[in-house]
Structure formats: C-alpha cells, structure tokens
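Submitted below is the structure of interest, expressed as structure tokens.
The complex is shown incomplete by one protein chain, all other protein chains being positioned as in the whole.
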Amino acid sequence: MHDKTLTELAAGLRAGEFSSRELTQDLLGRIDRLDGRLNSFITVTADQALATADQADATRAAGEAGPLTGLPLALKDIFCTRDVKTSCGSRMLDNFAAPYDAGIVERLANAGTVSLGKTNMDEFAMGSSNENSFYGPVKNPWDFDAVPGGSSGGSAAAVAAGLVPAAMGTDTGGSIRQPAAFCGITGLKPTYGRVSRYGMIAYASSLDQAGPMARSAEDCAHLLGAVAGHDVRDSTCVARGVPDYAADLDAPLSGLKIGLPTEYFGDGLDPAVASAVREAIKVYESLGATVMDVSLPHTHYAIPAYYVIAPAEASSNLSRYDGVRFGHRCEDPTDLVDLYKRSRAEGFGEEVKRRILIGTHTLSEGFFDAYYKKAQQVRRLIRQDFLDAFDEVDVLMGPASPTPAFDLGANKDPVSMYLQDIYTIAVNLAGIPGISVPAGFSGNRPIGLQILGTHFAEARLLNVAHQFQQATDWHLRRPAFAEESA
Amino acid sequence: MQWETVIGLEVHVQLATRSKIFSGASTAFGAEPNSQACAVDLGLPGVLPVLNEQAVAMAVQFGLGIHAEIPEVSVFDRKNYFYPDLPKGYQTSQMYQPIVGPGEVEITLDEGATKRIRVHHAHLEEDAGKSLHEDFHGMTGIDLNRAGTPLLEIVSEPDMRSAKEAAAYLKAIHSIVTYLGISDGNMAEGSMRCDVNVSVRPAGQEAFGTRAEIKNVNSFRFVERAIEFEVERQIELIEDGGEVVQETRLFDPEADETRSMRTKEEANDYRYFPCPDLLPVVLDQAYVDHLRDTLPELPADKRARFENEFGLSAYDAGVLSASRAMAEYFERVKEVCGDAKQAANWVQGELSGALNREGLTIADSPVSADRLGELIVRVLDDTINGKAAKQVFQALWHGEGDSADAIIEAKGLKQVTDTGAIESMIDQVIEDSPVQVAQYRDAEPEKRGKMIGYFVGQVMKASRGTANPQQVNAMLKDKLDALC
Partner (left out) sequence: MAIEHADVLRAAHLARLGLDEGEAAHYLDDLGRILEMVDQLQALDTEGVTPMAHPLDATQRLRADEVTETDQRDDFQRCAPAVENGLYLVPRVVE
C-alpha cells in the first residue's frame, strides 16, 4: 500500500480492498520501523490517527464518505494542531501544543483525511536543506548522504520514502518545490492567497503559502481542492471560487505555449539538471506544445530582494516569541531584558538569528529606504516580468533547483545556500503558482521540472503536470530505501 | 522676557466598538484578567488580524466631524518594540498613510471667542495590555484584556498657546467623539488619554523651542496643571542659562510636577514597515458620503444654531452644546415649551444647580426634559408664578408627582388672578398694618416705590405664594395711593 498514490489508495478504500485503519496501521508501522533513519517526523500521532481512521471507516460504512475520507497524510510541523505539539522545528516551541487547528488542518479533517503526524522542517521554515531543524537533519531517502531539501524536507522525505502518500508543506521561497524536486515527488505552491494562512506559523507573511506534496499532480489536485478557498480569519486569503482542480487534468496540451526563461538556463545550472529539463520539454513538444524563449530580466535581483523582504517580515513576525505567554523561557531571568535576550538566544537556532538580525538591521533607521523600500520596488519589477511573460505564453518551465540534492553539510556558507533558491524565489515575490514534478535523475538523485503559471492558474499547472506524468514514469520511481525495508 | 508657550496634543481615543480592532474578543471594561484576550490578542503563533468595520467607520466619522480629508487608501504598519504588555512585539498602527488626513477643531475660550486648532492627522491602532505592578513575588503581572482595543490617535498641530487652550481642545475632542458616539470618553477608565508636547519660545520668535513630551495625562484638569508646571519649569531652566532637553516626562498629580522618565533608555527605533498581514484599506466615495450624510449635528454647528436660530448668547450656546446629552435635553425642553430662552434659563439654572449639588450627569436627571418643558409652559401661560415654579421643580426632582400639573393641583399652587380675591387680601393686609400704612403716607412719593415691597410680601404670604405678583403690585399701589 505504501507505494500507491492517494488516488489509488482512495480507489482501494472505495472498493473495500482495505480499511482506513489497515492502511493507517501499515503506514504507522513503516514510520515506526524506518523513520529512525530518516528523521522525517517530529511528532507521530498514532493514537489520534487510528481513532480518526476508525471514524473514517464508520463514515464510509454509513455511505457518507467523501473522495478523501480515510486517506492518511502528514502535516509540516508549521501548521497548528490542537493539543498536539507544534514546534515549527524550533526549540522555541518545543513545549508548545497549539490551542487551535490551522485553517487547512480543519479543512483536511473535515474532508475525512487521517493525519499521521507532524513532519520535520527547517526551523521556522528558514532553510533549503532541512539542516536547520532543532530536531536534527532529515535524510534524503534516495541517498542518505544528500539533503532532502527544505524547508519542507520532512514532508518530502516522508512521501518519497513511502511513509505517507501525501503531506502538506509551505513555500516561502521554494520550500515545497525544491524538496519535492530533491526527493522525486510532486509539490505545488499555490497562488499567494489561494490557501488560508490561519494557524500556519508565519515566516514571511507576504510570501508564505501552503500547498500539497504528493506522488502525482493528480493527488495534488485533490488536496488543493480540499484546502483552497476563502477563510475569514486570514485577510490575505482571497474570496474567489475554488474550481474542481481534477476536472481538466486530462485536457490535451495541443496548442499549449511554453516559455523557457533564458535566465533559468544560464551559468551555475548543473548539466544533468539542464539536460533532464530539456528532455522534459521535448516530451511536451511531443504532446503538441510549442516552446519559445522568454526573458525574466529581473531574475538576478530576486534573491537580493527576497533576503531583504523575508528577513524584515520575519524579524517582526518572530518578535512574539519572547518567553512571556508561550514557548521557551530561560531559567531565572534577572530582569525583563535578560528574560527576552536569553529566552530568544536559547530558543532560536543560528539561521533564524541570522535572519532576525538581517531583517532588524535593514528595517532600522537610515537603512529602510536603501533596503526595504528598494526591495519592494524591485519586487514589483519582478512580478511585472512574469505578467509580461504570461502575455506571451501559458506556462513557464525550467529547473526547480540549479542542482540535484546536495550533500549534507555541503553548504556551510549562508550566501551559497541562499543562491540555491534562484529559480524558486521570484515566484513567491510575484505571488504566482508553481509546481515541481519529477523529471529525471542525476545518479540516484532526482531532478525536478518546475512549471509556473499566472495568478490562480493552478488548474492549468496541474493539467500540464498531469499530462507529463501520463507520458513519463519519473514520478513512479521509488527509492530503494522504501522497497528494501518494506 | 516675554515667553510664548507652544502646545501640541496627541489624543488616544478608545473607540466604542463591541469587539476588538483585529479580533472578535470583547472590549468590555473590567473583566477578569486575560479572559478577553483571544489568540489574536495574545499574538499566539499562526493567528492573523482581520479589521473591524466599525472601527473604520468610527474613524471616518471622526474625520468628517473635523472636516478632514479622508484619503481613499490607508495602510497599517507595524511599530516594532518589545514590552510585556505588547504581545506580538509590535503594535499595528498607521505610520505613513493614516485613515484621517488634515482637519481642524474649533475651540471656545472663556470669553466665548473661538479658535481653530489644526489636526495633522488621525490614525487607527491597537491598544496595548496593562502591566500590574502589585507584588507577585517581585514579578509584574500582565493583563492583556485591553490589548487590541481600537484606538484613534488624533495628532494636533502645535497650535495651542496656553494650558487653557489645550484643555479647551481636549474638551472639544471629547465633545466631538461623544457627540458622534464613537467613544464613551471616560478618562477615568482610560477611554481617552493624552500626550502633551510643550515648548516655549521668546515672544515673536518663529522657530519652535525644544519640546518635552508629557505622557499619559488623563484628565482635563491634569492637562492644564501639567502644562502650567512644565512651562514654568522650561522658562526657569532657560532663564537660568540652561537648555530644555527633548525627552519624555511623566506628570505626577500628587506632587503636581512633571518628572523626566529614565533617560538612559536608548533612542527607540521602531522599524515601521507595512503590516504584511493586512491589506490596504480602500474607502470608496459612496461609503464616505453615506457616513457624511448620516453624521449627527456636531457641537460647533449646534452652538452656532443655538445662537442664530434661538437667539441665545454665545456663552449660553456654548454651555448648552458642550455635550450631546445636554444639547439634546435642552432642545427637547425647548420643543415642549416653545421658548428657547426660558428653556436655556431653566436648564442652566435650576436643573444644572440640582445636578451639581447631587453630582449627577444630565443623563441621570430625575426630571425629564418633557416634564421640565411642561413646567415652563405653566409659567408661560401664567398658571403659576416663578416662585411656585421652583417649588414644582423641587417636587418633580424628588418624585412627588408625575407631572407639573399634578403637583400644581396637589399643592394648590395655581396662581390667583381673581381680582376680588386679591382685593380682599389687600384690604386685610392694609387693615393689619396701620403703622406701615402711616409710614407710607408720610414718605416722599419717590421713596414709596420701595416701601410697597413690604405690602406685596404680606399679600403673597397670605396667598401662600399663589397670587400673581404683578397684579398684586399694581392693585396695592392704587389702594395705598388712594389713602394718601
């Protein structure tokens, strides 16, 4: 059961081949046996999962099951879950059980899904390798020397290793798409505002967006349909109808206009990645698509702009972790400033501190205009690049990451780590949707093809991704780790 | 040297919404600590703000009330600083694009003269919680019930030139917000709080002196006293060769002085930037027009109407329009009795006197505007005389009857205008007062006018106050003069 897609498992449940309890038990057993080596979960909620699975089976028996009823999944530990530890990968929240469920957690529960637990992540979603977790790094199931990507590395690794068929992640600068690429799964970052951020612990509020990570575009379509839509508790979540994302998956691609941003194929792109992406484009051409070069002239400025905007927002968003109302508090504070300084110094890890310091510095008097205002202006130019491109083409395609998964410990320097996100970060600045689909390998490490669409074009992206998966089998490949230990 | 005082005020008004500015928690005052602090107010991880439409409407109403520009777009910013009563580590406020643009407030000075004070802008923000300094084993307790209560911060230009003007401005703001019903204006409960910027400069000098900011001056009286003290302090300091330092000071009402807050605190750097959790607030013209059309008449307009339409003096018009409750009471009395001047006299005289004696506000008056109006009608139609009217008022005040008429009837206060009855009382009084009659007769004719008072008093006494005094006076004069 562990290597099936969500769609296949749904069919199995419908046909009565197995119950949700059996499926849940099977996966919990795998987590128990395998995750010690992977470290993809921070918290496994086995008892709750079994109880929910039983409810799902009862619902099905009563003839009231929906399409997702009884399907297991995992949640990145950034989503608040009532009375369940919600750590955000940080010592700061190691003792925090959220008093409420996040918007998407409610929706997934209402859809009858069964959460198996909370997945590991870079602390406060700051990272591209999952090495920044208080709970230790996650291994890439394809190659234990490699990182799974980040920040949703636990979600990606768990799905790839067959511990769970799907997981929810969040993406602020590539945190769904890049780990999906590194772990050979499909990951969708929706349009900013498509999915509620309520109860999703904020890193950079104007960039953060939750999305599904699964074994196929079709699975992502079903999950997005379940979590998308208006939430009155999030002012930035749009009141806009949610289409049936699965409805047009089979639409033919003839006439599809694909743009290849020349800036996404320049220096620094690993040759294996470049060739895998070129091969994928050929597949699309064979499916009737036309391909043209386009330019996103401000691509080069996306990382600099991001490393002003995201840390600025983060420095403010993370001020609430002060040791007063929840979270880590230092022992015996001598005074108020000591309480703040020690609680925060002890509670936050190095990368989080680095970004808080950068954000605090760039927002401070005398620097605001040169950094923050400038970055906001550049952000508009970056968005305009995309809007101009989408006047010409339906979708953009390119690599999700310049290289396949790199080795654990390979990027000690923060700047070189930041540069890994060159192809994903502009998407968040512009607020458009993007999906990464498996498109090949470099040795035993997967390569992701990134497909971008204009605002709210998720249905189109999923259709384009699904058609690729109908024509290729990269998404069906499973790491040896998942099989040898079955 | 002659010194000129320059004052600007930042007034924080708690808006009278039911729920908080960014959450659905109650704003009611006085609840158990932290029982009205929801996840959003506490800044728990993952929760987000959603703006209260009533807070927006109230801010716009205020803006319209001071004839301010209402910009189409306003934006919320974060003001970042750490303090235990500030749960998120930032206050959501409006730094760059406030909801209310420049406007002006008319203040009335003692002599009835008016002056316009410019308002720089007013912006929406969230209130902080409270630190309780009682001893919790050497710790401070934090109550976040107040956190997230909507505040409108009204920032004046430095247009005030005396403590009295500042107090008058604060009263004018109080009166506007209570007229509009957007705040209860209760300064004792902190619904209205005020920071005062004070500087002095040599008379005639254009450049401003260095200012001190006096924080949290929370009564009209304290504003005057704090400014008076601060002005004196600054002048003395300069005249002694010193310099005013730009700093924050606290007013201590016990000691009647302002004190420097610790200056070791480094300059704040609030790192304002647009709140990414809130989108720009866009107000369309139709919405603003609708609020404008439904705005109640404001104190300045009322005062002008009382003067022009009712012929009241500037002073009377000012007093009667000072609060919405007072103005509404007065207008109702006037409507019932039909005589604005009588209504003004009664409201400011008998009624205000009684209220003051018992420490009541007009809203608590035991005599309703309708009852008072009906009483005045009975004076105007000569049913009772002025003296009896005061008796009737007292009886109404003490709940001795449901209406003026009932009391007049019960107490037999109806004015006697029957000539025959009055004549017989006069005859009796003349008969009983031979000495006074003789004195009257012997007096110089020009002094007799004063002496007649004695006889009027006796007749009124005999009538138990019910005789028409004018009638008694005229008839007595005729009778006595006939005896001379």
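Going in written order, the chains are labelled A and B, and every chain counts its residues from 1.
Basically, a contact is a pair of C-beta atoms (placed from the backbone, for glycine too) under 8 Å apart; a residue touches a chain by one contact, two chains touch by 3 or more.
Keep in mind it's a predicted model, so treat the numbers as computed, not measured.
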Could you tell me which shown chains are touched by the chain that is not displayed? A, B
Residue of A:P99, A:G266 or A:G409 in touch with the missing chain, whole complex considered: A:P99
Where the complex has a chain not shown, which of A:V238, A:A274, A:V291 or A:A410 is the residue touching it? A:V238
Option touching the unshown chain, where A:K4, A:K257, A:R354 or A:R478 are the choices: A:R354
Where the unshown chain meets subunit B, residue by residue: 17-19, 23-26, 32-39, 42, 44, 50-56, 75, 80, 82, 84, 131-133, 136, 138-144, 262, 266, 269, 271, 274, 276, 278-282
By the contact criterion defined above, which parts of subunit A meet the unshown chain? Give residue numbers in ascending order. 95-97, 99, 191-193, 206-207, 232, 235-236, 238-239, 298, 300-301, 303-305, 307-308, 315, 319, 322-327, 329, 333-342, 344-345, 348, 353-354, 356-358, 360-362, 364, 367, 370-371, 373-381, 383, 413-415, 418, 428-432, 455
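Heads up, the rule we're going with is that only the chains that are shown with their structure count from here on.
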Centroid of subunit A to centroid of subunit B, CA atoms only: how many Å? 58
Would you mind writing out the residues of subunit A in touch with subunit B in their complex? 79-80, 86, 88, 93, 96, 98-100, 102, 197-202, 204-206, 232-236, 312-313, 315-316, 318-320, 322, 324-326, 336, 340, 360, 363-365, 368, 372
Quick check on the complex: what are the subunit B residues that touch subunit A? 39, 42-51, 78, 80, 82, 84, 87-90, 142, 269, 271, 273, 276-279
